[in-house]
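One protein chain is absent from this view; the other protein chains keep their places.
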Amino acid sequence: MNIPIDWTVVGPAVIVAGGALIALLVDAFYPRRTWLGSGLPSTIALGLAGLELLRTHEPNDYVFALSFIVLAGTLFVVVASNVMNFENAMPPGEYHFLLLSSAAGALMMVAAHDLVTLIVAFELLSLPSIALVGLRQGDRVAIRSAWTFFLASVVSTAITLMGISLLYGVTGTLDYAGMNHALRTTDLPDSVVAVAVVLTVVGLLFKLGAVPFHVWIPDTYSGSSVMVAGYLSAVSKAAALGAVLILLATALPPARDTWQPLVAIVAALTMTIGNLGALRQRDAIGLLAWSSIAQAGFLLAPAAALFATDGRRAPVQYLAIYVLANLVAFAALAVIVRLRGSTTFEDLTGLARTDPWMGIPLGFALLTLAGFPPAVIGLVTKYVVLRPVIDGGHTWLAVVMALNVMLGLAYYLRLIVVLVDRADGEPYVSPSPPLSVRLAKAMVIVGALGLVVLSAWPDLLLSNLP
Amino acid sequence: MPLLYPLVLAAALFGIGLYGVLARRNAVLMLLGVELMLNAANLNLVAFDAWFGDKMHSGQVLTLFTIALAAAEIGLGLAIILTLFRALRTVDVDQVGVDR
Amino acid sequence: MRRHWPYVALTAVLSVAAAAWAIPQLDDDHGTTHVWVRGDALLGVSLATHVDGLAAQVMLLAVGVGLLVQIYSTAYLGHHPRYRSYALIIVLFLIAMLTVVVADDFFVLLVGWEVMGLCSYLLIGHEWQTTEARSGAAKAFLMTRIADLGLLVGILVIGQTYGTYRISEVLAAGPKNSTAIALLLLIAVVGKSAQFPLHTWLPDAMPGPTPITALIHAATMVAAGVYLIARLLPIFEASELAMTLLAIIAAITMLLGALFALAQTDLKRALAWSTVSQLAFMFAALAAGDRDAATNHLLSHGAFKALLFLGCGCLMHAVGSSSLSAMGGLRRSMPVTFGAMTIGFAALAGVVPTAGFFSKDGVLEALHHAADGSGVLPDVLGEIVFYVALATSLVTAAYATRLWLVAFFGDAKEHDEAPQAMIGPVVALAAASLVLSIGQPFHFGIGLLSTIIAAAGIGMVVWAWRAQGNLDIDAPLLARELDLDAPYARWLPALVGSAARLVVAVDRDGVDVYPRSSATIAQFASRGLDLLQSRNVQRYATVIAAGVALLTAAAVIWT
Amino acid sequence: MIVTALIVPFVIGSLLMLFRGDVPGRLAALLGAAAMATSLVLFAMVWDGPNGVSGEVDTSWIEPLRAHFHIGVTALSWPFLLMTAFLGLLCCIWLVADDTSPAVVGLVLVISASSLGVFASLDLLLLFVFFELALIPMWFLIAWWGAPDDPDGRRRAATRFLLFTVSGSALVLVGIVIVAVQSKSLQIFEVTSGSVVAASLIALGFAVKTPLVPLHTWLPDAHSKAPTVGSVLLAGVFLKLGTYGLLFLDSFMLHDPFGKVAPYLAVAGVVGIVWSALACYAQDDLKRLIAYSSIGHMGFVVLAISTQSVVGVAAAVFGSVVHGLITGLLFFLSGSLKERFGTASMAAIGRGLYTRTPWLAVAFVFAAVASLGLPGLAGFWGELLSLRSAYEVGDVLTKSGAWTLLGFAVLGIALTTAYFVRAIRLIAQGEPVPRDEDRDLGGHEVVVSVALAASILVLGLAPGLIVGLYDHPTVTYHGSYSAVTP
Partner (left out) sequence: MNVTEAVFLLFAIVAVVSALLAMTSHQLVHSALWLVVTLGSVAGCFVVMTAEFVAWVQVLVYVGSVVVLVIFALMMTRQPAAGPSAEVTGNRWAAGALGIVAAVGLGATVTAGFRGERIKGQRIGTARSIGDALFHDWVLGFEILSVVLLAALIGAIVISRSGSEH
């Protein structure tokens, strides 16, 4: 028995990893440590990886969609990261190296077909992103966040590994297809299988920020650079979700009776707790952190009905919109942090009036996350995730989801109102920003435009994702 | 040899490691607890590998990988802890979170 | 100077048109039905009219009194700042009344019926600055409208029973389901015609302008109840229960009304009670199954009661109050009014040869018949009602005489006679009160009996007047009208008021608890989650470990 | 044609909101009125009879979900559409003033257009999108342009309104998804079956919107804090989204399963009639009073819907439309009062408006009398048909149950009379104490009041204009409602 390396599967990841090394090296030998030295190679590498992905994959492929989301998200982060003050606080070469390494891990994670690759890719996704969180120099909050993230991460990894070892004991293999086969024929007690499956899956939910693994998210997001938080909330979640979905759908279908109700419960708890936590936030980043927990619940919910009609497509479609909207929001906040130093509600008051090119896209992204027209695409994707949940017979979960939409609107709307409210005192006029900030702004606007186009024409998204 | 021996040992080590993570005040020792948990998983893997006589040696390979990953984690973790110590002058988990 | 003639002219045109429509039909017993707009199947409302002799008579009464009242009002209320709306509402009222009378569709009838109620409300409240007018209007409207709901539901039942809302079709189909229908209609009639126990609104409606009282609360609207039952008599006759109830109500009301009228110190209020009592006479006749007697009394009563109220208006115009104590000895200074009102009181008391005598004679004859077992009523009940009617006749003669004496005799007071525009209608109505007796049937035995009773009543009062010099009646219970108004004036408002306050309180503190408490719980949970974010990694790890343990346990228990 | 009728107000509304600084208020309001008038005329013209769907537009929208951009006018929706466009037009006319913010006109247009979209949608997802689209503009309308003296209160009321409604619509969404999953289609006319769960969820969701007791507590707050046009749109249009939803999505689309839910709705509706009437009796704030009275009127409509009979359909449509007109007039007038006196408290406004502001008082009494259901005015027929549907029992209620409900509804009518008489007594009648603010109806107020009063009178005298739509011989309500199926 032999597991050949499918280079078409790992091609993009290899390119990205190579890009990471090149970025590091170019930066090391480039005289002035600016974004050009590493950012440009990173961008090119991501582009090339995208081309490779297009070349080797069918557009309707599940892995393709997830990889595409990861690549596009990372590209967005790379470009928008220009807003960061690379000159002073952030070493650009290392930043891009870590970012791209992590992205390579993300790509591998969704391409993995065995648990060994999965766990190693998981670590490749995690460890560089932990370093990214702690990278902000001279900031004790950043290092503390990195510590939080790190410890939560290693504990989850240990739990997952324990689960994997038991799963190995149950099935005798670490290959997804083999496990599927073995689980179908195993004569071990169900409870043993259950423990193994739960430990394995549950540890992976850590990245997704599902309850009870959400505890690290608020601290980490508010402690790290805004775009890193954006990366964690978007790309790393996308990879984790993809990996979980593929694992559940290809390796563990025979044990579905064990994990389906569990996933449903976790999803319901996650969205509820995330929304409740967001209610009292007075800082936009804190709010988005909690909201990303809640959104994880929405992402996870259709996984409880993976075998219902469109059960596998729905989370990916939701994910795509979630990633785009979340990145737009985080990029806008990154710009604001750069210009105003903080993202409390007071600082954001009247943004849509003083700086409509920032405030309105941010508002639209929030509306998308809330799932409210005119951001029709947000509503449509909410509909999309509800469908398999109901088809799978979890009507109660659908009701919980629906009520959480209401709960979510409560705080999204509060932030939106802050944005369009009349600012007290002098309106803030941003001085003509440097090119790097303009790039980030451009990303915000482009991303929001994408959301607007998709709102007008949801078919574009729904027909083209698997 | 009964398969249960290594498995039960692993369970015990996992529990002890978990206790260490959750109870030790010193951040470095919390890390050591994690190492114990990882070792427990490794024991399981090797035991099952030996039990199956796995031709692909999946268990042992994953064990090797885990050991490497643990090393990487320890490296990164210690770097974080040292930086933390320099920033806050403490590695006491109860103190790290407190704003001063 | 305000110009009044357009309103009079408008009323005149309406009256002439109605008269032209009605007069040819006076002798038409079967009636002529005309469908103007055929209704659709679902709603079933068609604009149809049916005019027979009965309807024609009532139409003539309504437009006649209406026109006279409109003329009268030019003088009585012509200088009022709101004369215009007043006059227009009278026109609207007349249209509504005509609608009720000619309607051949229950819904059209209901429209007229309730618009009359609304006009009554607006006109009673014409002097809305005063508390009495406001509350009188509100009470009249509420009581009649609540009673009208009986008609509304009754119509629903009729529609469902007969499959049509056309009155002529319903009558042609013969009685079905008649007890329910009759009882429901009876509620509306009792309310509209101020019969016991819904009689208390009529005396309280007296703050309205006097011409209005004459028109609405004596001649037309309150009589619409009588008309309705007369029109639908076959349905009522098919239900012994309804007829019995009607007879009992009539008996109680006629005596009570007469007694209350006797005890009043206010002329207008006394006349109002008298109206209540006389309406009960008509219902008694209907209960006895004699439609003609009831209609005859309706017509003659319409004439003489309008006469009395308008005359009362003349007196009020002169003395500035409707209180009996302000009057007295007006015989000489207001001779025309005196003459006309004498005829009116005579008719009320049932003195030959006024129309009142003949029509009452017809009613008593009908009741006498009913006691023979020829009607629907049980014999005993017929007999009781007959004797109550006789007693009422006695009391009626007595209070009529009393009012007449107190108002016009005694120490002379100098006042100007009312203006032409007021005197004219009064005289016309006096003439009508006499003319309407022409050709009326006459039953000798009953006529003799009633004349004796009337004479006895008159004689008693005259004797008392001679004996003690005044006619003050010391009967506090009667003066308080037996406190029959208390449920409506005090208990019901208090009940509704406290229920309303209870509802508001429950709405605020009970029903609203679930949104408010869920908001509180959400905030509480949110704070709790915030506290959980202790930034202590070890606690986080504990949460994670505990969570995993719970999830694993759940999964194991599950499978 | 319908698409134009929807797009015109949307576009003009959005433009007005965008260029709110550059357009004079008066011009903005006139533009808005022109847009709504266009919409009204187009919707009136598109009609070609109660059979089938008029002006149907059906293009693919989201292919994978089988969602279509499917709009059209049915016998059920046409009266709602005309009423909404009419009220939107009147709101714009009402706003003709120099100090009007163009953004308010824009919001009014967007809200009206979204509601039109709901009534015109024949696709469940599209309907839901339109349904949600109106909510956030309404939030802003209440929270920013509501009661000027109470910024916190209006904001709270707006949020309360929004969260209540969104909870309701969330349940509706779940119901819609269940329906879509079960019948594999989002087209309302293609839905063949549905579960009781779906019917209950949709009913519950729309019950919040309608609102039914005990889900009504958002309504009085929202109304008392909303600006005049906000109140008018809330009562006139938004509540109708609820009744229309119950009628179209539940009673029509999920006819059979709805039968299991209907009795509960009927009870809630009738409880609401009595409950709200009692609550009205103790109100001092005129706008709260009218808000509570709306709950009662909606109770009649829900009772009618619950009977699942043709009469019930006619009653529900007629009652809804007429309530929009009458309550619209009442809210316009109480808005006039609030504009003048700065409060809608009857005690503060004072007595004797008959002489202080005669035409305003007369208009108010007219509206009140129409609202209490005087025969001959429009309000009566809705209640009558509703009672009739209850008396005829229909398909789902038991005879004794329906008749008990009928009795309570009749009691509610009596109480309604009582509280309106009380209100008239408190402000219209009484010894007048003239105040400086006394000012009779002005130009645009007269136009609006006369238009509404005329329509109330016309519908009162000729109820067949609406009821006739359901009077077609092909109308059967058992399973298929062939008057509206294409």
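As written, the chains take the letters A, B, C and D, and residue 1 is the first residue of each chain.
Just so we're on the same page, contacts are C-beta pairs under 8 Å (C-beta built on N, C-alpha and C of every residue); 3 or more make two chains touch, one makes a residue touch a chain.
If you're wondering where the values come from, they're calculated on a predicted model, not measured in any experiment.
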Chains in view touching the one left out: A, B, C
Sole contact to the chain not displayed, among A:A17, A:A375 or A:V405: A:A17
Among A:L124, A:V263, A:L276 or A:V384, residue touching the chain not depicted: A:L124
Absent-chain interface as seen on chain C, which is shown: 538-539, 542, 545-546, 549, 552-553
Those residues of chain A which, in the complete complex, touch the missing chain: 1-3, 5, 10, 17, 20, 24, 91, 94, 97-98, 101-102, 104-105, 108, 116-117, 120-121, 123-124, 127-128, 130-132, 134-138, 140, 142-143, 146, 162, 166, 169-170, 188-189, 191-192, 195-196
Interface residues of chain B (partner: the chain not displayed): 1-29, 31-33, 35-36, 39, 42-43, 46-47, 49-51, 53-54, 56-58, 60-61, 63-65, 67-76, 78-87, 89-94
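The rule is simple: only the chains that are shown with their structure count from here on.
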Cα-centroid distance, chain A relative to chain B, in whole angstrom: 27
Computed distance of Cα centres, chain C from chain B, in Å: 95
Chain centre separation (chain A, chain D; CA means) in Å: 43
Interface hub residues of chain B, defined as touching at least two other chains: 21, 30, 96-97
Two or more partner chains touched - positions in chain D: 163
In the complex, chain C residues that touch chain D: 39-43, 45, 107, 110-111, 113-115, 118, 121, 125, 128-129, 134-135, 138, 141-142, 145-146, 149, 152-153, 156-157, 159-160, 496-497, 499-504, 507, 511-512, 514-515
Interface residues, chain B side, partner chain C - complex: 18, 21-23, 30, 93-94, 96-98
Of all residues in chain C, those that touch chain A in their complex: 522-523, 525-527, 529-530, 532-533, 535, 537, 539-541, 543-548, 551-552, 554-556, 558-559
